[in-house]
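Of the protein chains in this complex, one is absent; all others appear in place.
Order as written gives the chain letters A and B; numbering starts at 1 within each chain.
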Amino acid sequence: MLNYIGHRVLQLIPLLIAITIITFITIKLPPGDFLTTYIQQLKLSGNAVSQSQILSLQHLYGLDQPAYMQYLDWMKNILTKGDLGYSFGWNEPVSQVIGERLGLTMLISILTLIFVWVVSIPIGIYSATHQYSILDYIITFIGFIGLAVPGFLLALVLVYVVFVHTGVAITGLFSGHYQDAVWSMGKFLNMMSRIWLPVIIIGMSGTAGLIRVMRGMLLDELQKQYVITARAKGVKERKLLFKYPVRMAINPLISTIGWTLPAIISGEAIVSIVLNLPTTGPILLKALMTQDMYLAGSFVLILSVLTVIGTLLSDILLAWVDPRIRFGGVQE
Amino acid sequence: MKKFLKTAIATIFLASMALTGCGGGTTPASTTAKSTTTDTTKVTSTGYSQAPSLDGKGLPPVKDRLPVQPKLVNEEPSDLLNYTIGTYGGTLRTVTSTPNWDADVFVMDNEPLLNTPGILGSQITGNILQGYKVSPDQKTFTFTMRKGLKWSDGQPVTVQDVKFAFDDVLFNKELTPVFPAWLRSGGKVDGQPLKFDVINDYTFQISFSEPYGGFPILLSIKGWVGYTDLLKPFHFLKQYHKKYADPVVLAQEIKKAGFKKGDWVKLFQTKDVLNWDLPNPKAIGFPVLYPWMLVKKTATTEYFDRNPYYFKVDSAGNQLPYIDNIQSSMVQSMDMEVMSVLAGNVDFQRQDAALNKMPLYKENESHGYKAIMSKLHVTPTDIFLNETYKDPVWRKVVQDVRFRQALSLAMNRKDIINDIYYGFADPGIIENPAFNLDEANKLLDDMGMKKGPDGYRVGPDGKKFVIPFEVAAIAPDVVPLTELVMAQWRSLGLDVTMKTIDPTLWGTRNAANQLRATVGWVHTQLWYMGDWGQGYWGPLWNEWYTTGGKQGEKPPADVEKLYNLINQVSVSSPDEAQKAIEQVHQELGKNLWFFVPIENVKQPVIVNAKLGNVTDKGYAIGLNFSAEELYYKK
Partner (left out) sequence: MNVVLNRKALPVETDQQVVYEVASQWQLMWWKFKKHKMALIAAIVLLIMYLMAGFCEFISPDVPQQRFTEYVYAPPQPIHFADKNGFSLRPFVYDMKEKIDTKTFQNHFFEDTSKKYPIYFFVKGETYKFWGLFNTDIHLFGLKDPNKPLFLMGTDQLGRDLFSRALYGGRISLSFGFIGIFLTLFFGLILGGISGYFGGVVDTIVQRMIDLLISIPTIPLWMALAAALPRDWSAVKIYFGMIIILSALGWTGLARVVRGMLLSLREEDFTVAARLAGASDWRIITKHLLPSMASYIIVSLTLAIPGTILGETALSFLGLGLQPPVVSWGVLLQDAQNLETLAFHSWLLWPAAFIVVTVLMFNFLGDGLRDAADPYK
């Protein structure tokens, strides 16, 4: 196993370099650049932008240099100074833009993850063990509805309904003066009273997938020989269920669990936009759409590193959970 | 409409002649104010007063903070606003959905060197500058500054600050690689750059080699220009300028900012705050002349506090602004902005307030705001056919004025006004607003564009003629209007199609002369902007004209005539310009270079119900500019 981990870590470095290059190229693919968008925005609002000012801005943002120079500058800053670059859209260092929002993003993401597991796994198991019962249909219906309704629409509807009935406008995670206030018990409670809305809306879209996968895998496992044997030997149903089949059923979950780590960092983007949450998802989205080069590039880089590490963790977990798995070639 | 404008302009012109001549501000005099109306032409008290929030802060007395002759506020002319003396206090909350850009706050804060009340362009008065004189040949302009005017950090504003902006920034080849066209003689890209001379501590002179009567209006409003191009705080910026800074200290600053050694230009640019940078974090601590200055910025909110050295007063001698702070919140979507408004959390909104939301606004006015209907300063959805698109068949058809006439006759203005603008607009009268499908069809038949077997008209090459619209959703009315016009023009038997594309892509394609038909807005009603959509309906011709013939394509004679007329407007004094404007309108009406189907569109503005000095007359953006006049009624 250690050998295996060692190999994987070695592969990390060329992989990450390749990722940075491809990411950088992809971000710059759409026509124009950040400045084109920025200047157009200024011109459309009636501001006159002279040729000289355009040239100055290009020089300031380093956009007058060839692309490979921009890439090398970016990489150099990251590797030597840990400086992730400067965000054109926010006029702040990238680390500040992301750092300000990271904590809340992770909080919401983890709460959502817990919500999804707490809801989906029991429903999936129930659905597999009580196939075709009325309750099975009802519960899975509830589980699926979250996926079926587009989250951003549901978010808007809920915000409006709450407003009409209570006069309270949920325009963000915090109300009024708590927005920029220092952290206190009051602020924490205020946040807790409003965080349920995004967690449920975002979580609901994830429950359907997990329920169906759990159900499907568990149904497969429950028909296998070892389950019938165990049952014949008198093992209690519940113990039987959780000792082995559920572990096997989680196989696909574990294959992709590595990818939940970057998902926790970037959070969900579209519902966050509608609900005005101060999270990193919308930031990344906007950065990609406006070609805010360093913000988008550095953020994607962080996510990629986490993904690669996550994949490694997934593989280790896979081998640990299923003792039959060996990563070598097919044995003869 | 035109007639009203003419008489209005004449009246205002006469009034302004009586009031201010061509220069001078006002002097504090102790004439008695009438009890019912407020005489806004003179400062009526012998002393000045300041906002209570500034008391006890250890500032110099208000008389010393104001210039010797403070500016008597005149942002809204008296026929548009019945000015009442306001009371101090309060915070004005705004909302935006773009990071580092709040259009409403930008307009509120914006201070030009000279100004034109109501942004009408009919009268030019002193603003930051006390006044100006124009030589009879209109080549030389002498500007007087306000003695005692101070930056927001208390340092005096002198001609040194202007000299620095000209000699050390504009004329410095490293900071300004290309000298701006608007500061050259005749406003031409190859014109001779202006000459700058210092007369004394508070007077300077700018001279051109050609008459440039339109120069004052350029300094007062065109392009929402502020003062930052021509007036910079020397005492602050000199430490970042190669000519004045200690080389060792400068090198340290460059290193601290993370730039390459010797790149002082980048350092200077990051320290200098330009006009549209005022909501930028770098503006914190930068000396400014705005009514409110940025003091704090968090991830979601920007806080602006009053500038204790602001140079304007009202006629009772109260130092403006009345309102103490501005708070600009950033939300992430338009719906959140609307939600904030409906909940009563927004005290002023103009840019993002939209007609289609009026029912919502009206329904929730109990939350403490009012939705008033003012006037939009642009024609929001003008239609352009690109006559310089590189396809000879396309050009042959589109450059034929009969084709454009037919298309204009096929547009049902009434439908547009009712469906897209809920009745809150008038048919555009620069061009003939008639709706006559028969005549339109006849024109197309006369052109030889017969209908083929599939029912579509063919072009001169015998193939189906297609008008492909490519639009971007830069405003909520663009896409529905394009759909509407598409349906209207299709009834002529033309194959009109439409695609909605990403705004940046749209801008790029337009600049590259790749669009054939599109929709956008034009500052048609603001004559001084010189914006007649030239970049949309003839990009190559416009390029030729603006680069002095170096790039692009030479326009036909009547287009060049139009360009010359437009240029004449920009170099003439306001009253001369009116004649040229008339002619521009006539040329537009005759040639239909682009389509202006509607005008006088109403623009909703959200204001806190307790705000005073609010008017719905005039332009909504004019009200926005006059924010220093707003106050909270007790």
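Throughout what follows, contacts are C-beta pairs under 8 Å (C-beta built on N, C-alpha and C of every residue); 3 or more make two chains touch, one makes a residue touch a chain.
Worth saying up front: this structure is predicted, and the values here are computed from it rather than measured.
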Touching residue (missing chain; options A:42, A:123, A:241 or A:308): A:308
Touching residues on chain B - with respect to the absent chain: 334-335, 338-339, 342, 356-360, 362-363, 415, 418-420, 422, 473, 479-480, 483-484, 486-487, 497-502, 505, 508, 514
Touch residues of chain A, complete complex, unshown partner: 7, 11, 15, 18-19, 22-23, 26-31, 131-132, 137, 140-141, 144-145, 147-150, 152-153, 156-157, 160, 208-209, 212-213, 215-217, 219-220, 223-224, 248, 251-252, 254-256, 259, 270, 284-285, 288-289, 291, 296, 300, 303-304, 307-308, 311, 318, 322, 324-330
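Criterion: only the chains that are shown with their structure count from here on.
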Rounded Å distance between chain A and chain B, as computed from the means of their C-alpha atoms: 42
Contact set on chain A toward chain B in their complex: 30-32, 36-37, 40-42, 44-48, 50-53, 55-56, 59-60, 77, 83, 89-92, 100-101, 156, 159-160, 163, 167-169, 171-172, 179-180, 272-274, 276, 278, 282, 286, 290
Contact footprint of chain A on chain B as seen in their complex: 98-101, 103, 175-182, 222-225, 258, 265-266, 269-270, 274-276, 280-282, 298-301, 329, 331-333, 335-336, 339-340, 342-343, 345, 351, 367, 474, 503-505, 507-508, 521, 523, 529
